[in-house]
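With one protein chain withheld, the remaining protein chains of the complex are depicted in position.
First chain written, first letter: the chains are A, B and C, and each begins at residue 1.
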Amino acid sequence: MVILGNILIFIGSLFLALGGLGLIRMPDVYNRLQAGTKATTLGAMGVILGSAFLAPEMLTKAVLLIVFIAMANPVSSSTIGRSAYKGGVPLASRSVRDDWEKEEAAE
Amino acid sequence: MRKLIGILLIGGFAFYLVTVGMGLFSAESRSELDSVGSEILATSPDLSGAANTVTAVVVQYRGFDTLGEVTVLFVSALGVGMLAMAIKDGLLKNLFDDNGGFVLQAGSLALLPFIVLVGLYITLHGHLSPGGGFPGGVIIATAVFVVILTSKTLSIPRGLINVMETLAGLGFLAIGFVGLYSPAQSFLANILPKGEFGSLLSAGFIPVIYAIVAIKVASELINIISKLTAADSDSKEAAE
Amino acid sequence: MRKWKGTFALLFLLAVSWLLIVSSVAFVELIAGAVAIVVIVLLTHRSRDLFGGLRLSLKALLFTPIYLMVFLWQLIRSNLDIARRVLSPSLPINPGIVKVQTQLQSSLGKLILANSITLTPGTLTLDVEGSSLYVHWVDVKGTDADAATQSIVAGFERTLMEVVE
Partner (left out) sequence: MTPIIIVSLVLIGLSALLTVIRLLAGPTPFDRLMASDTLTVIATAFLVLFSVISGGTDLYIDVAIVYAVIGFIGVVTIARFLKGGK
């Protein structure tokens, strides 16, 4: 149990660090959102679940926190992405396609 | 200028960390600083019956102060309300020129009941774990705020909220006067039974006071928000 | 019917959440939770309507854990994918926004689908309009809208269909 908890914490923090790296390396806000959201969601889930294995009395609250993060994190990322698009932040120059722009232009 | 502000912020944070770190590591300064704290820690369980000493300080040791804080909040809510009334369309109304997108709309509705549940948990367990009426009320109000952000036509029962706010304020005073006319003969005396230490029904009137504070804080903040965003103006027009 | 379904589902989910957050089955905690839940459910009629999209059948109950498994597997895959892209020196991305279609009807279904897409490899839902989703895709393959729909939406949709309307 303790070993499993340690492993989960380590994997989780590894993904958190990767998410941070993604935030630095990606070229525009949308790609950064991609890296940030996914990596921090799984990373935080891993760290929280691993901590709960080390201290079983907070397992139930940890499960609730994990569910909340899994529901709320994509919502906030989508909202940021949508406001960035509506606020006129352009896609990175290497982007290949934009269906939404075509739609908005057609209207 | 912005760089300067950034450097100042980072420097201030570093200073804070260093001072906190030094305070933690030198035992002497700690015992000097904590003389009031250790006194309260020693007397609090018997006096208030609350497992969370911070709550015991806020409600038991300086409950009259808390009543004052709630009053300050009430007066500021009144002031903001009057300002918002002077500007007919609501100060923030034009900022929300669309509905915020489907994901936020549906997401906030899906999360609202659970966020309110967390707020109620924080409120009801204020005497056992970190939290209490103030953060609980703020959580409930902000959850409602997010729903307002996505829909201007949300009808807020402002009358009901005003009634709740008034009743909560009167309830706080009533508890104070019950203490005054009880055998303890002091305003806001904790006369309810202390219960079993660490369970939900313990610490006498502290959970009751915190529930009242939460209702008051939540209803005042919802009032401010709905006035600022003119959230229910559409429904009011429909009613007229 | 739909209204009662939403009320029941919300009551059930809130009750489970309350038990998880207090992590105790003491009598007073249960009473306090029951009062809190009833008050919340009475006051949030829009959320009740939203949760009316859940299917309440034995089959739906069976498919919920399957869906969670699919979701978790995709989340882990997506993280490995991000790790691969971020760590490789050339940063192999080919981003763009594509429009995909969904057959899900209810708001709750579309919300869960949008959230799931956000957490799967290389895709991020930006907005949902009607039955179409605007998705930012890190690695756009081809120009065909149907093919994009197939590779982004279809995997979740089949399982999700059994859980929500």
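Here, contacts are C-beta pairs under 8 Å (C-beta built on N, C-alpha and C of every residue); 3 or more make two chains touch, one makes a residue touch a chain.
Because the structure is predicted, anything quoted here is derived from the model rather than measured.
> Since one chain is left out of the picture, which of the remaining chains does it touch in the full complex?
Its contacts among the visible chains are A, B.
> Which positions on chain B touch the chain that was left off?
Interface residues of chain B facing the absent chain: 6, 94-98, 100, 104, 108, 111, 115, 118, 122, 125, 129-131, 135, 138-139, 142-143, 145-146, 149.
> Pick out the residues on chain A that sit against the missing chain.
6-7, 9-10, 12-14, 16-21, 23-24, 29, 32-33, 36, 40-41, 43-44, 47-48, 50-52, 54-55, 57-58, 61-62, 64-65, 68-69, 72-73, 75-77, 79-80, 82-84, 86-89
We take it that only the chains that are shown with their structure count from here on.
> Which chain lies the greatest distance away from chain C when centres are computed from Cα atoms alone?
B
> Measure off the straight-line distance from the CA centroid of chain A to the CA centroid of chain C, and report it in whole Å.
Each chain reduced to its C-alpha mean, chain A and chain C end up 15 Å apart.
> Hunt down the residues of chain B that sit against at least two other chains at once, touch-wise.
101, 103, 107, 110, 114
> Residue numbers in chain C touching 2 or more other chains?
17, 21, 114-115, 125, 127
> Could you please specify the touching residues of chain B with respect to chain A in the complex?
98, 100-101, 103-104, 107-108, 110-111, 114
> Sort out for me which residues of chain C touch chain A in the complex.
For this pair, the touching residues of chain C are 17, 19-21, 23, 75-76, 78-79, 82-83, 85-87, 91, 93-99, 114-116, 118-119, 122-127, 134, 136, 138, 140, 143, 145.
> Spell out the residues on chain A that touch chain B in their complex, using ranges where they run on.
Per the stated touch rule, the residues are 68, 71-72, 74-75, 78-79, 82, 86.
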